[in-house]
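Just one protein chain is left out here, and the rest sit where they should.
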Amino acid sequence: MVVGDVATAVDVLILGAGPAGYVAAIRAAQLGRRVTLVDPGAPGGVCLHRGCIPLKALLATSERCYQTRTSLDEMGISAGPVSFDWARMAAWKQGIVDRLSEGVARLLSGNKVERVSGKGWFINGQEARVEGEYGSHRFIFERCLIAVGAKPRSTPALPLDGVKILTPEQALALSEFPAKLSIIGNDYIALELATLFARLGSAVTLLLPGAALLDSVDPAALRLVQAGLRALGVQIVANARPVGPREGAFVYTIGDRSEEQTAPFPIVASLGAQPLPADELHLRDAGVKYELESGPVVDSSGRTSNERVYAAGDCRGGPTLASVAIKQAKVAAEAMNGARVQYAPLVTPLVALTAPEIASVGLSSQAAQEAGYRVVTGRFPLAANGRALTLGANAGLALVTADAESEAVLGVTLVGPHAADLIGQAVLAVEMGATLTDLTEILYAHPTLSEMLLEGAEAALNRAIHILATSPTKAGT
Amino acid sequence: MLEFRLPDVGEGIHEAEILRWMVQPGDQVKIDQPMVEIQTDKSVAEIGSPISGTVAEIRARPGTIAHVGDILIVLEPQSSTTGAKAASAGAEGVRAGGLSGGAPLAANEFTDEGRAVSTASPTVGQRRALAAPAARKMAFELGIDIDQVPGTGPGGRVTMEDVRSFAARAKAAPEHAIAATNGAAAPGVPALSTPLTEPGGEQREPLVGLRRRIAERMELAWRTIPHATAFGEADGAALMALREELKPQAEKQGIHLTYLPLLVKIVVQVLKELPIFNASLDEARREIVYKRFYHIGLATDTPDGLLISVVRDADRRTLLDLAREINRLVEAGRARKLTLQESTGSTFTLNNVGSFGGSGGMGVPIINPPEAAILAVGALRERPVARQGQIIARPTLPLSLSFDHRLIDGAGSSAFLARFQELVEHPSLLLLNCY
Partner (left out) sequence: MQSTMVEALNQALALELERDERVVLLGQDIGPNGGVFRVTDQLQKRFGEQRVFDTPLSESAIIGSSIGMAVYGLRPVAEIQFAGFLFLSMSQLVTQAARIRFRSAGAFGCPLVVRSPFGGGVRTPELHPDSVEGVFLQTPGIKVVLPSNPYDAKGLLAAAIDDPDPVIFLEHMKLYRSFRQEVPEERYTIPLGKANVVREGSDASVFAYGAMVQVAQEAAKQIGERRGASIEVIDLRTIWPLDEEAIVASVEKTGRAVVVHEAPRAGGIGAELTAIINERCLYSLLKPVERVTGYDVPYPVPGHEDHYVPTVARVSDALERVLAE
């Protein structure tokens, strides 16, 4: 505006154009609303620009590099020495990011979503101010979605400085390839970073806050992943307690012991995320209740204590997964439009593109027992799957956990190539209340990795074909 | 334990009289098995059991009035072989990557409103419903707890149809097992009243059952609605001729054609032209509610008293439809087999008093609340009329129109009667407006 602070009425105002923001924008537009989408940068958020996509891109490049180096010979293929140019890898990664970003921008403009550059905050329960490069706007909204994401968690022992102590995003954007790298954390990001850098030849030290690589995942599966990391040369330290940065190295202790250990810089802190402070959005002015640790308080559809304002994605303080953000965004967009919907999936799939990949959904065997079920678990090793061997892979397994009484499938864990892509069938099975019989009655293409699920289920019924049963078969089953 | 409460079936019905129980504590019941007979405003209904199980305790005694929401009976559900647990499945699957120290993430979106409806903290023995995501979504949309829905799919799976019919049942419990009782076998009613003979020749009978209902409604109508009545008379020759003409065709199609369907068609036309007669006064909000639907109540005499049976959407039925429906309703009314739908919800009432004998007309009918008016039609027979200075005998139809004087004035009632008369005397005019 030339002069003055003239308010503009908008219909649906969305703050943040990451996976939650842009998906909500498109869904709301599909439902006939007029959407105004605010973000200081290009649409796509952390996921597209600095997180998921760059990470997966570099995992792919590192995998090709590693496999070309190590596994061609046994297949009878010879090739010359393999090297990589980190800068060109980064450029390739950026090319993909740009292409996806343009794609999202096209989808937004095709859905007639108005885009405003800037950052927004609330003036009152019905108005928000957005300030950006091109000036200041004052919007009166019918509905508003908070999708501003979260920021990486830092602790006093790990003060992020962008040079020695990095966030995962910063690690992916390093301009020089690190010869040594330390990582502290036990989420999929920590494991994937360890995998990617180790494959390209970095000396990686992985510090786990607890005993296990990942929480709530079957130990048998984790053992395979751990072995895979070790084979890449990753040093794994369990029960690491961070102490702090010192001159030249990062100091930590192990368990209850007091001797100090050191890990080389740079160290990546993958400790999850914490919601943005409420002050940043002036949530109080909007009448939005919030909690310090978990962000705005919402109901099952994502609506906050201000009935015009909703929240979706990382800013809600839950697991920082784009799949969660995307679904919450769709639910919020539909709820804003008056539909009676809720975000209430029974299960959330968890995947890590380690080597081998691991993917899990639902209850692990132990968790199911703790929840009071009588449990039966089928276990099928990857080495018995024909397709896996043709891929040159032999470390992996399928674990299918079911309720002994009803046969309902409670959880599935897959370790092996493409586990992350295969877990979808298991997610559907658990959500639909499929039984072991349901899984074993249908046809699976052969030879494929999907048969892992079939044989895992058959193993739970004690009749997997391609392994020898370890316990007597039940008569008449 | 399931405490089954008297559901709200809408249409202003707030209570029901418990007539008799067909089960007793300790009995095993299957889902939908009839368990109790109740009487709502003029209709008797059966309620079936909402679940399979055992009767633990009967709370509502026969002869008493239960209000919507009162616990009627306590049932012990049969333990099912279906399902697995609630909420824990979700909560566990959440733990993506831990934070340092392994502190669990706040799984607030997983133990939220939607899940809390079933169980917030699952205990061993609690089963979660096995249902596809689409069925769960529909349940939430309809405001039902899916864990309460009995599943008819394989392995006790809850299908979309199960969700839908559970929702429909929850809305209209007394209707769903409507196998109305035989009027003669309303055993609870006479059993409650023991006539006493006092010295001096007095005999007392409690006001119960249908008579009680009628009395209550008459009190309400007379007390709250300022009645005024306008009288009229229509020449019936054209109507008689028309019926004679149409009757043979109707018989060929199996329908006995009386005057009533013709009168209903005429009255619907008049209501369309004078909408205030098809309206109600919302006394709480002081608003006149004009209805755009036409449900015509017909008064039917039964051994127990006057019943109103309702022809729904009378404006959308052909003459034969009306005849068929009216005949059916009259039979059902006489047999005390009317459902709630068929005995309430009228927007205007037509009372055929012609068959009662006597002068066959000219009474003051009482309005059926919350309607705005009621038309009583007397016996169609010859009476003296004056035509061009001569007294001759013509078949005439006496009309008495009682109306709510808060909504309608004399001019309005005259307009109604005039138009009704015009259409009775020239029924071919109906063609101008029929579809």
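Chains: A and B, in written order; residue numbering restarts at 1 for each.
Simple rule for what comes next: contacts are C-beta pairs under 8 Å (C-beta built on N, C-alpha and C of every residue); 3 or more make two chains touch, one makes a residue touch a chain.
Here the structure is a predicted model, which is why all the values come from computation and not from measurement.
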| item | value |
| --- | --- |
| Visible contact partners (per top-of-document touch definition) of the missing chain | A |
| Residue touching the undisplayed chain, where the options are A:8, A:30, A:109 or A:124 | A:8 |
| Contact set of chain A toward the excluded chain (per top definition) | 2-9, 140 |
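What we mean here is this: only the chains that are shown with their structure count from here on.
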| item | value |
| --- | --- |
| Chain A and chain B: spacing of chain centres that average the CA atoms, whole Å | 55 |
| Residues of chain B that touch chain A when the two form their complex | 81-85, 88-90, 92-102, 105-110, 112-115, 122-125, 129-133, 136-137, 140-141, 143, 155, 157 |
| Residues on chain A engaged by chain B in the complex (per definition of touch) | 153, 155, 184-190, 209-210, 214-216, 242, 270-272, 293-294, 298-300, 316-321, 328, 339-348, 350, 361-364, 367, 371-373, 403, 405-408, 410-411, 430-433, 435 |
